[in-house]
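Here is the structure we will look at.
Only one protein chain is missing; all other protein chains are in place.
Entry: chain A
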Amino acid sequence: MADVALRKVVKRYDDVEAVRGIDLDIADHEFIVLVGPSGCGKSTTLRMIAGLEDISDGDIMIGGDIVNDVPPKDRDIAMVFQNYALYPHMTVAENMSFGLRLKHYPKAEIKARVTEAARLLDITDLIDRKPKQLSGGQRQRVAMGRAIVRNPKVFLFDEPLSNLDAKLRVQMRIEIKKVHQKVRTTTVYVTHDQVEAMTLADRVVVMNKGRIEQIGTPNELYHKPATRFVAGFIGSPAMNFIPCRLEDVGGTLQIRLTDRIAFPLPPARAARYNSLPRTDKLLLGLRPEHLTESHAHLEPGVETFDTVLDVTEPMGMETLVYFGLEGTPVCGRVNPNAGAKDGAPMRLAMDLNNMHLLNEATGAVL
């Protein structure tokens, strides 16, 4: 068990900077998820922690020691790969014990560790099978077992669930969380799936174009995104971004979305945004769940407007409604009994207590 620290870590391939100076502190026992679109540098960062890629600049520390030039086998880490990377000619037990056998552990201890890991992962019955006789989910369990038996300082997961079908992915996600609750090993997990990131992580690191956009708990990222990228990346369906501007009408601060639609801001929001220049081009960031059907009793700060729906998507527990505000596509989530229909007019309520205001040019959340 150990903490991991990255100090101004850079990875250059010829002239391309894949990772551009990352600082990250991962506490002992912590489950950290690196998330971002493909090409954001998250896998490269993980591979640098593993020692599979050299680092071009900066320092990586595991348990307080700089490991920049330490080969992977001496870093005391274990890695789980997207395509499982099981040794095809070995049985499950041999796959799991390979690392221990290389280090000449006593046979009794190897057997004990493999049995324990197999029990933890519920693969005891599969122990004598070859990888090709296993399903995708079982293979992934074996890959995790191979990591667990080594009892390393750090677990590294490189998109471990991407090859599984949707249902199995949800199941394995829970398994991974359970395993981490039991073994408590410091974990760095890479994924492009923000749902995986939110559900697994103690803290999520959102990466974009080789940089860290924001680090925070899942709730922090969801409710207090720092940038437009994070606001748009975390949450599904994604946050709506509606062009708007601020204006003063009769001493109250008001947000204008279209020529016809403008709302007074709730007092707390008005105080926060009052100092902003009125000329700035702004974006109203609003999650779909804060755009619902209108009720008879609306709370303060919730404003209604009428629109015509383009498309509705019944999801069962909710219905997603899509409409346009002066050309900007907007998504809302309404109660399935609210009577939303394709092409029909509907009165919607906008909860401005949960709004975000973004600078359109810089993408910063204000």
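One rule holds for everything that comes next: a contact is a pair of C-beta atoms (placed from the backbone, for glycine too) under 8 Å apart; a residue touches a chain by one contact, two chains touch by 3 or more; residues count from 1.
Basically, contacts and distances are computed from a predicted model.
J.: What protein name does the UniProt record of the undisplayed chain give, "RsbT co-antagonist protein RsbR", "ABC transporter permease", "DNA-directed RNA polymerase subunit alpha" or "Beta-ketoacyl-[acyl-carrier-protein] synthase family protein"?
T.: Per the UniProt record, that chain is "ABC transporter permease".
J.: Out of A:Val4, A:Ile32 or A:Ala50, which residue would touch the omitted chain in the full complex?
T.: A:Ala50
J.: May I ask which residue of A:Val10, A:Val70, A:Ala85 or A:Leu366 touches the chain that does not appear here?
T.: Final answer for the missing-chain contact: A:Ala85.
J.: Using the document's contact rule, name the residues of chain A that touch the chain not shown here.
T.: Touch with the absent chain occurs at residues 50-52, 71-73, 77-79, 81-83, 85-89, 98-99, 102-103, 146, 150.
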